[in-house]
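Following this message is one structure expressed as C-alpha cells.
Only one protein chain is missing; all other protein chains are in place.
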Amino acid sequence: MSAERPSATPTTVGIVVNGRRRHATVEAGDSLLTTVREGFGLTGAKPACEVGTCGACTVLLDDEAVYSCLVLGVECEDRRVDTVEGLADHGELSRLQDAFIECDALQCGFCTSGQLMSLEGLRRAEPEPTSEDIERAVQGNLCRCGAYRHILDAAEVALTVRSAS
Amino acid sequence: MSLHPIAERYIRADNLEDLTLELLDESSAYFAGGTDMIPLQLSGVTSVDTLVDVKATGLDRSIERDGDQWQIGALTTLADLEDHEGLADDISAIRAALRQVATRQIRNRATIGGNLLQRPRCSYFRDAQIDCWMKGGDGCPARDGLTEYLGVVPNDTPCIAVQPSDLASVLVMAGASVEISSPRGTRHVDVADLLAVPTPDRRSLHSLEHGEIIRSVTIPAGNHRRSTYLKAMDRAVWQFALVGLAASVTLDDDGTVSKASLVASGVGAVPHVLSASAAALVGKPLDATTIGTCAELAVDGLRPMSDNGYKLSLLAGLVHRSLS
Partner (left out) sequence: MRAAELDDLTEAGVERVGRPIPRVDAVDKVTGRARYSADISLPGQLVGVIVRSERPHAAIASIDTNAACAIEGVAAVMTGADVSEYAWYEDDEPLLPRVGDIVRFVGDDVAVVVAETESIARRAASVVEVRYDDLEPLTDVEHVDDDDAPMLLGNDEIETEEEGRGDVETAFTRADLLVEGVFHTPTAVHNAMEPHGAVADWRGEQVDVYTSTQGINDVREHLAERLGIDHSQVRVICEYMGGGFGAKQVPWKPTMLAVVASKLTGAPVKVMNDRRSENLAAGKRNATVQRVRIGAMKNGSIVAIDAEIDAEVGAYSVPGEASAVHGPYLFLYQCDDVRVRTRRLRSNLGPAVAFRGPGYLESTFVLESLMDELAVELGIDPIDLRRRNHAGRNQQEDVAWSHPDGILRSYERVAEESGWANSFDRQASERIRRGRGFAAHDWVAAGAMPPGHATVEFNFDGSVHVGLSAQDLGTGTRTVLSQVVADAMGVDLSHIRLSLGDTSTGPPAPTSAGSATVPTMAPAVRAAALAAVDDLLDAAAEHLGVDRSTLSFDGSNVSSTVADVPDQPLTDLCADLSPRVVHGWGSKEATPDDVSPRAQGSAEAEVEVDLDTGAVRVTRIVVGPDCGRILNRRLADSQVLGGVTQGIGFALTERQFVDHHLGTVMNPDLNEYLLPTASDTCEIVHAVLDIPDLAANEVGAKGIGELPLLPVPAAIANAVHDAIGIRFRDLPITRKRVLDALTARDTSTRNDEQESS
C-alpha cells in the first residue's frame, strides 16, 4: 500500500438536523455518525461498533431508522436527519422518553439513544403499532445491560392504544 | 487491523448513461444502500477509492404489479418490500423472509439490487489479514478450520462460502429475473443465473461484471400465495441463516401437490434448488411419507465438513416443518 493515497477533500454538506438546516464540513469517507457527532456536536448517537452490528448509532433519515455508521454524511445533502437530541420539545420530554424513565428502560444508557430512535421511527411510520411491531423495531439495537424487557414495556406504554386507556 | 477510511472520493451520479467504463475503473464501485460496502471498506477487505452513488440516477425505488408480474426497481429497499401488502399477499415468502433479514435499520437502507450482490459472509473472507481464495489467494483456510457456518453443497472451487441472502432463495423459488445495464447495453438474466458459483476468473458469488448494474427485478406473480421462508439461526434474529428454506407448494382441489418449489439458503455458494425434493412432491398428497421422502432427497449429495454436518439435519428438519 502506498503512502501517497490521495487524501479526501472536505466538502460542505447541508442537512436538516432536528428540524433546522445546518452545514458541516465532511470528508467523502465520513459516516453520518461522524458527521452528527463531530460536525454538529450531537453526541447522543454512539460509536459502539461502527460497522452496523449494534444499533447504538441509530438516527432517523427522512423518518426512517438507520445505522448512521452505514450512511455517508455527504449523501445526506438536503435530507432530514433526526437524532435523540431532537426528541424533547423545548425541554419537554416526549412520551417515549418519559416512558423510558418510568419503566427504567435503560441502565448504562449507552444504547438508549439508539433504542429511542428506532422506536421513534416506528412511531412515525405506524400510529398503532402491535407488540410484534415494537419488538421488530428494536431487534436491531443491542443492549448489553439487558434492559430489553423494560424497553418493550416502555414502548408499549408510550406507543400503543392500550396504554392510553 | 484498525478500521480503514470508508472511501477517498464520493461522486453522486445523476444519470447512468454518463457513467463510462473509464470512470468505473477497478478503483471505483457503485454505491446505493451501502450496508455491505461500508463494512467491507472499513475492515479493509475491499479498498475502493471512489464510491459512485447511484441513488440519484433515475433508478427506481418502486414496486409495481404489471399484469402477471411484479416490477421492482433496483433501489427498492428491503423494508419497502417487507411493508408492501400486495406483494405479501401474492408471495407470502417474501415478507416471511424479509422480517428475518438483518434488522429494520439495515432493511431501511439495503436495496434489493445490493442484497443480491453481497460478498460472502464467511469470517475468513471478512478478515482482511487472512489470505483466501475468494480474496484472490490460493486455498481455503476454513476447510481446515471452522466450518460450522459454511457450505455443504460441493462445487469445483476451494471456497466453501455460502450465498448470504435470504431473499435470493425466495427470488429463485419464484423464478425472478433481473434487468442489467452497463455502458455496453442491457441484458436480462434469471436470478438463478445471476447468482453463480465462483470461478477462478470471477471470484464472487454473482456473475455481474464490473460496470454493470441491476436496474430492476421482475417476479412472476400469482404463483406463490402458499409459500413461506423458514430461517434457522442460533440467535432469534439478526444472524445470517445457518440454513434457510424458501418453500412454495400449490395444491389441487383434491389435496395433491400440483406445483412445488424448494430453495435452500446457507448450504451452498448459490441458492440451492431442491429439484428432486420438489419433483417428489408433485402428484402426491402432503402426507408423512411424501414429506419424509422429500426431506431425504433434500440432503442427498450434500457433503458436510467437520463442523457442519448438522446442516443436513437442519435442512431436513426445515423441509419437514415447512410442509407439515
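Chains: A and B, in written order; residue numbering restarts at 1 for each.
Basically, contacts are C-beta pairs under 8 Å (C-beta built on N, C-alpha and C of every residue); 3 or more make two chains touch, one makes a residue touch a chain.
Remember, predicted model here, so these are calculated numbers, not experimental data.
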Full-complex touch with the removed chain, picking from B:11, B:130 or B:251, is B:130
Contacting the left-out chain: of A:24, A:71, A:122 or A:142, that is A:142
Contacting the left-out chain: of B:60, B:148, B:190 or B:296, that is B:148
Where chain A meets the left-out chain, the residues are 1-3, 5, 7-8, 27, 29-30, 34, 37-38, 41-51, 53-54, 56, 83-85, 87-88, 93, 97, 100-102, 104, 106-113, 116, 135, 138-152
Even though one chain is not shown, chain B touches it at residues 1-5, 44, 121, 123-124, 126-127, 129-130, 141, 144-146, 148-149, 230, 232-239, 242, 307-310, 313-314, 316-318, 320-321, 324
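Keep in mind that, in the parts below, only the chains that are shown with their structure count from here on.
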Taking each chain's centre as the mean of its CA atoms, chain A sits from chain B at a distance in Å of 28
Chain A contacts chain B in the complex at 5-9, 27-31, 50-52, 55, 58, 61, 64-67, 69-72, 74-75, 118, 121, 136-137, 139-141
In the complex, the residues of chain B that touch chain A are 3, 5-10, 12, 31, 34-35, 38-39, 41-43, 49, 51, 53, 55, 79, 99, 102-106, 108-109, 236-238
